[in-house]
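Note that one protein chain of the assembly has been removed; the remaining protein chains are unaltered in position.
Moving on, here comes chain A:
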Amino acid sequence: MTILAIDTSNYTLGIALLNEETVIGEYITNVKVNHSVRAMPAIEALMKDCSISPKQLTKIVVAKGPGSYTGVRIGVTIAKTLAWSLNIPIVGISSLEILTASVGRYFTGYISPLFDARRGQIYTGLYQYQNGDLQTIYKDQNVLTINWIDTLKSLDKPILFVGNDLPIHREVIERELGEKALFAEITEHNPRPSELGLLGKTRPTEEIHSFVPNYIRLAEAEVKWMEANQIEETK
């Protein structure tokens, strides 16, 4: 078994190779440079360094969002095309789950991984490790940071926040949640592609053709179109 894991859903570009027992190789960068230019060369270089040829791959695991629409699409397109053309299964994993798995395995409180979604919003969800299993408490969503904090106020355990976009939202979280809020260290903010691969090891595979990113949000034109048409209806 050889798994190729691909994450291009946010600024962090992550590629990993795993087999039954070990992580064979892992590549992570966190720079604002086009994933379209760098994803395939990174896959090519990592596989070459690990002496693994494309035909040896047995599964593709990909981060399916939320995140940058374009970023997610690049990873999902590469993953779908590799899986289809090599005739191997594909698994999609939430980008927020990868971030959670990269930081909280031995933490007993709640974990809120986040990516900035602009205009005071974040993509987040609430996760918790229970007996070593990653459980979803609140599903991935696009929410105003301030509303998200309100949701978390009643929780009885500390909440660990993680993600490279944390500095944008940290002040308000700290102010509203006080000591209940914990913040991951900078070494923990890059989602680890090996965790992505590990999560994908046991999850159900997707139907390749119909597999699509989880954008969470509709395209803006669709939202506007729906608004416009509702206004027409009520006139």
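Rule of thumb we're sticking to: contacts are C-beta pairs under 8 Å (C-beta built on N, C-alpha and C of every residue); 3 or more make two chains touch, one makes a residue touch a chain; residues count from 1.
FYI, contacts and distances are computed from a predicted model.
Participant: UniProt protein name for the omitted subunit, picking from "Oxidoreductase", "tRNA N6-adenosine threonylcarbamoyltransferase", "2-hydroxyacyl-CoA dehydratase" or "DNA repair protein RecO"?
Facilitator: Matching "Oxidoreductase", "tRNA N6-adenosine threonylcarbamoyltransferase", "2-hydroxyacyl-CoA dehydratase" or "DNA repair protein RecO" to the record, the invisible chain is "tRNA N6-adenosine threonylcarbamoyltransferase".
Participant: From the list A:Ile3, A:Leu18, A:Val61 or A:Ile74, pick the residue that touches the absent chain.
Facilitator: A:Ile74
Participant: Out of A:Gly104, A:Pro191 or A:Pro213, which is the one that touches the chain we can't see?
Facilitator: Here the residue in touch with the unshown chain is A:Pro213.
Participant: Among A:Asn34, A:Thr108, A:Gln135 or A:Gln230, which residue is in contact with the omitted chain in the full complex?
Facilitator: Checking the options A:Asn34, A:Thr108, A:Gln135 or A:Gln230, the one contacting the hidden chain is A:Asn34.
Participant: Could I get the residues of chain A that touch the absent chain, sorted low to high?
Facilitator: Within chain A, the residues touching the omitted chain are 34, 36-41, 43-44, 54-55, 69-70, 73-74, 76-78, 80-82, 84-86, 208-210, 212-213, 215, 219-222, 225.
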